[in-house]
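Only one protein chain is missing; all other protein chains are in place.
Naming follows writing order (A, B and C), and every chain is counted from residue 1.
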Amino acid sequence: MQDKFHDHCGVFGIFGHAEAANLTYLGLHALQHRGQESAGIVSSDRDRLYSHKAMGLVSDIFDAPLLATLKGDIAIGHVRYSTTGGSHVRNAQPFAVDFSLGSIALAHNGNLVNAMDLRYSLEQRGSIFQSSMDTEVVVHLIATSRLPSLVDRIREALGLLKGSYSMLFLTEKSIIAARDPLGIRPMCLGRIKNAWVVASETTALDLIEGEYVRDVQPGEMVILDEKGMQSVRFADPVPHRHCIFEFIYFARPDSFIFGQEVYGVRKALGHELAREHCVEADMVMSVPDSGTVAALGFAEGRRIPFEMGLIRSHYVGRTFIEPQQHIRHFGVKLKLNPVRKFIDGKRVVVVDDSIVRGTTSRKLVKMVRAAGAREVHVIISSPPTVCPCFYGIDTPTRQELIASSHSIDEVRKYITADSLGYLSVEGLHRAVGSNGNGFCDACFTGNYPIKFDDHPYPRQMHLF
Amino acid sequence: MQDKFHDHCGVFGIFGHAEAANLTYLGLHALQHRGQESAGIVSSDRDRLYSHKAMGLVSDIFDAPLLATLKGDIAIGHVRYSTTGGSHVRNAQPFAVDFSLGSIALAHNGNLVNAMDLRYSLEQRGSIFQSSMDTEVVVHLIATSRLPSLVDRIREALGLLKGSYSMLFLTEKSIIAARDPLGIRPMCLGRIKNAWVVASETTALDLIEGEYVRDVQPGEMVILDEKGMQSVRFADPVPHRHCIFEFIYFARPDSFIFGQEVYGVRKALGHELAREHCVEADMVMSVPDSGTVAALGFAEGRRIPFEMGLIRSHYVGRTFIEPQQHIRHFGVKLKLNPVRKFIDGKRVVVVDDSIVRGTTSRKLVKMVRAAGAREVHVIISSPPTVCPCFYGIDTPTRQELIASSHSIDEVRKYITADSLGYLSVEGLHRAVGSNGNGFCDACFTGNYPIKFDDHPYPRQMHLF
Amino acid sequence: MQDKFHDHCGVFGIFGHAEAANLTYLGLHALQHRGQESAGIVSSDRDRLYSHKAMGLVSDIFDAPLLATLKGDIAIGHVRYSTTGGSHVRNAQPFAVDFSLGSIALAHNGNLVNAMDLRYSLEQRGSIFQSSMDTEVVVHLIATSRLPSLVDRIREALGLLKGSYSMLFLTEKSIIAARDPLGIRPMCLGRIKNAWVVASETTALDLIEGEYVRDVQPGEMVILDEKGMQSVRFADPVPHRHCIFEFIYFARPDSFIFGQEVYGVRKALGHELAREHCVEADMVMSVPDSGTVAALGFAEGRRIPFEMGLIRSHYVGRTFIEPQQHIRHFGVKLKLNPVRKFIDGKRVVVVDDSIVRGTTSRKLVKMVRAAGAREVHVIISSPPTVCPCFYGIDTPTRQELIASSHSIDEVRKYITADSLGYLSVEGLHRAVGSNGNGFCDACFTGNYPIKFDDHPYPRQMHLF
Partner (left out) sequence: MQDKFHDHCGVFGIFGHAEAANLTYLGLHALQHRGQESAGIVSSDRDRLYSHKAMGLVSDIFDAPLLATLKGDIAIGHVRYSTTGGSHVRNAQPFAVDFSLGSIALAHNGNLVNAMDLRYSLEQRGSIFQSSMDTEVVVHLIATSRLPSLVDRIREALGLLKGSYSMLFLTEKSIIAARDPLGIRPMCLGRIKNAWVVASETTALDLIEGEYVRDVQPGEMVILDEKGMQSVRFADPVPHRHCIFEFIYFARPDSFIFGQEVYGVRKALGHELAREHCVEADMVMSVPDSGTVAALGFAEGRRIPFEMGLIRSHYVGRTFIEPQQHIRHFGVKLKLNPVRKFIDGKRVVVVDDSIVRGTTSRKLVKMVRAAGAREVHVIISSPPTVCPCFYGIDTPTRQELIASSHSIDEVRKYITADSLGYLSVEGLHRAVGSNGNGFCDACFTGNYPIKFDDHPYPRQMHLF
């Protein structure tokens, strides 16, 4: 069994609400798109912690009697992405342990690029590891610190971490939220009545009718305890490097992250695409739902009618039977079906957010063409993905990224499109309103914000 | 435990394919939107039948080992809608029994309005009933017939039925498909290589890469057996009365039913709405996904930008925890969230397919207004729903249908919209391309195609 | 999937107790040895029936919330034996239906030898069958009767049945218990406070602290309703033919059936064996638990020390991994292990209740010998089993019964015992206190109490 070292995640925490576990359940529900593999909640009644985590969707894991066992008015929760293989409840979060200062639980969104090194050092010191999560090293750093207070220990530990993290620590009496100095992953702070809430995205606040206050700042620790909210900087300010891919694909369009609503950015991506690509066509359609908002922007910009030409099934099961040989493009078919008569004879633009290996795009183009499209033009609302992400987005190795080794025209040929248009890196930055700063666009440029001599290429580890 | 007498359903059958059960599984998957309560498959190896049915989604019920037990090259399947309460595996279909001519299984989409009367007569004759499904009477009619051949018996039984039905019978050696003389529910015939396929909607054919041949005709029995395909008329031709609500809401937009692609009809509904309602607004949005295509048509017709202003969660669990008092409009929130900043300050049109009780629309309007909309106009892509359906669409009683007892302006006030526009009945017929004939629009007009003296108002029955 | 036509079962019913479903649950628990495949309870609140049945053990199927849904003060329950293959919840009982007189549920212990004929006739009349249980014909006979009252219909139906049955009928307002005229299977009547109880064995009464009143008489219907208890004879008295194998093996030793406590009969079997077989040995041991009481009697009679030389595991799982080739006698080993040092060098008598195919006895003898026994003598507390049972005990076909085609010495050689002693038929009858009358001993003598020209050899049926 092999676990990927980095993965998608969502975190949620609430301090000082009588229904802490219930609201965490709802918050995780609103963050479910950030991870569908496993979910967990740890709560505190200010005396001790209560925990439950399991594989599966939030709504399948928790029910009312179970939530009732998660006592107290403080809770944190976590959802984790389903990667192929390597899934194991051992790697579900929050990660909770006893140590010299009491109990602590940790929920982490992001990826620590120096986790293997830290783990090696910690093992040499005598630490034992029960999971293959990079997150486990953080708890060990805190436990092995010589500093007297927990806040100081966390600050010290964070100082040793390299990579991306939006993290929540839960102790018997407090929640501590921390975000890496580059601010790679989002995390916001909100209120619901007198309670404080921390969440990966504002959709979680919306669902529980909480009020958005501000983002947790890069390099900031927010301490929530009986004294209220306290802000502590643990790192000197550096230029931010927000993950630009959150805007392109990962975050929900109704979320407000990095100071903007995702929906608006995606529309702008479409507008930029319209400016860059003068395709002649009869209709614009999207690969739902991730490509839809950019498609609307593109259609608007190009004044071509937008249609829902691909219908998405809401019932894609987690496992299914693949019939032998008889059916082509099967995986895509189970999820999407073209609107045949409407497409028939038309010149069609299909807008998608990105091309990874190219296999899915190829199936899609063939499917749309089989539905009668006279021409199939593919427009991608991001630049060619040429480098893997080491900061928490699940991408394959560089070798598997088709654009890393093929020209745009080669990709076009592979996916059998009549034309293929990517967004330029400049267009991308215009759409997000930055001039190349403030965002990590390493997956498109190889411009990694954390120096490679600071950390080795991430390695994989295995653990029974 | 009380079961509703009528319910949504989808049926699928395949004759003469080595992977009959696997393809039925996939076909049901593509029809899952027609019923999420239970599903079942019965297959035949030309010697005996094999059966499995259970509560839940198709992808949760079946897996490869289980499908392997459903032997043979003939199979039929069924998905059933989840009604509140009354769900029981006893009522799952296909319904399979032994009788004097061998084994028979039955999958039924539709509703028999004279089922209670037939059941009463059959019980007086000595028949026993193990379910509360109207479908069970059909099997008894066949079993108690004095005619020698199965086809004659089925023909005789169908002659006694009143109501809507698209039905599949499976015997050891054949599939017989039958559709009521009015053609209320859809059912199509297709091929995949040498095998014959019958399905409620063409989406099922698309997924398995089958080829659409034609619809099973109203009043037609299609017999699939070793001799090939045979068509038998069991009723004299009468004017058709296709369910117009299949176009408005129930069928998938990528399906081709009643001779048209649903998508095109929904766009036309939007165009008609645009003609009828001259709302001034800054953006058009839909209640996804059912309102989206009509919204695109409306936006196009009114030349107002269409936006995905309400984001739909793909992870709405079947059960969830409702927090006490703290959160308003909860049910809707779990499913939909407005794109706040984008809506803020705008005059918004929300397009939905219908208003039933009005409570959901009211929540939606309040949610959109809370997101900052300056004006909220509601446009409905169908006329006011004033009468219940007795032919297979799950509607509440007349008393619960808000439009049956309130004027449009009263409904508008209740849902707190700035304006409310329904589609006219004439506009509806224009959109579907009929001049009032050919379709059942009883839910909007009370013009039921089956006379009421022919059958009592449907009653409910209970069974342990 | 093929179901055996005859099977072991246990039934329980209670009329007029506020905790009817709970006590039925407990009663079934005490009858669990009579059937481990499936269990079910149907209750009535005097208005309608409530039902739950499933595959598995009583304690796994039911829990408190589920029992709470089985409302009312009347209930019947059923446990069914696990036969290999053919298990399906479709065949679980009680079997509940609606018919012209209302609802009825039926729980049946026994086997109807003319079920196939009745089924054939009923199918010709137009009845449909949803299970492969012989029991289903009884309900059809009642439903198709022309007599006005339920009691008359049941009486009429029972008049048509051939075979063994201890049956409970539940209607909305009554329980009717009936036992075949020969009294083949046991059924007793008891009280708990003001409530009436009917059960296959008195152990069910013991567990709920009910009081034994008397047996339901062969050919008697006992009607329990608001008027109290009423006895109706539905058949003329004939000599009883109680199943002698209930005493030898099937009933629990603490049960009082057919007018005697099973324990006492089993001790007497051992005493008779001691009289018939003068084995010289150092110790007597039993195949626990079924052979233990007879072994005690034998040891007492022969004045040889009794020892628990074979230790039974209490955790024999329903499925297990059989290692390849490496381990001999595996099935037996998982259940029993000899006490090595204690057996070593001794002359051992092993007492078992019967030999069916001989394979298990062969494994046992080898196991005991491998544990060091100098001599292994096998004593069987019944005569050679030479004929199959058609009345409700699960025996293999005649061909598979080793004693039907092999002499005692051949059996001895096959099982590799130093000596083998069966009980004589005369000894058996002495032990049960009959002079050859009053009991069915067909499995030992072929003397079937129901003439063969009255019914064909039982055939097997299958149903999807």
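Quick notes on this structure:
Keep in mind that, in the parts below, a residue touches a chain if its C-beta (ideal position, glycine included) is under 8 Å from a C-beta of that chain, and two chains touch if they have at least 3 such contacts.
Fair warning: this is a prediction, and the values are worked out from it, not measured in the lab.
Taking every chain of the complex into account, the omitted one touches A, C. In the complete complex, the hidden chain is touched by one of C:K333, C:R374, C:H406 or C:R430, namely C:K333. Residue-wise, the contact with the chain that is not shown comes from C:I208, picked out of C:I208, C:V222, C:A373 or C:A403.
As for the chain not pictured, it touches subunit C at residues 19, 22-23, 25-26, 29-30, 32-33, 36, 57-60, 62-64, 67, 192-193, 203, 206-209, 252-254, 256, 261, 263-264, 267, 289, 292-293, 296, 300, 305-308, 311-321, 323-324, 326-328, 333-334, 337-342. For subunit A, the residues in touch with the chain missing from this view are 1, 42, 48-51, 96-100, 103, 105, 123-130, 139-140, 143-145, 462-464.
The definition used in the following text is that only the chains that are shown with their structure count from here on.
The distance from the centre of subunit A to the centre of subunit B, with each centre set as the mean of the Cα atoms, comes to 36 Å. Spacing of subunit B relative to subunit C, judged by their CA centroids, is 49 angstrom.
Not a single residue position of subunit A touches two or more of the other chains.
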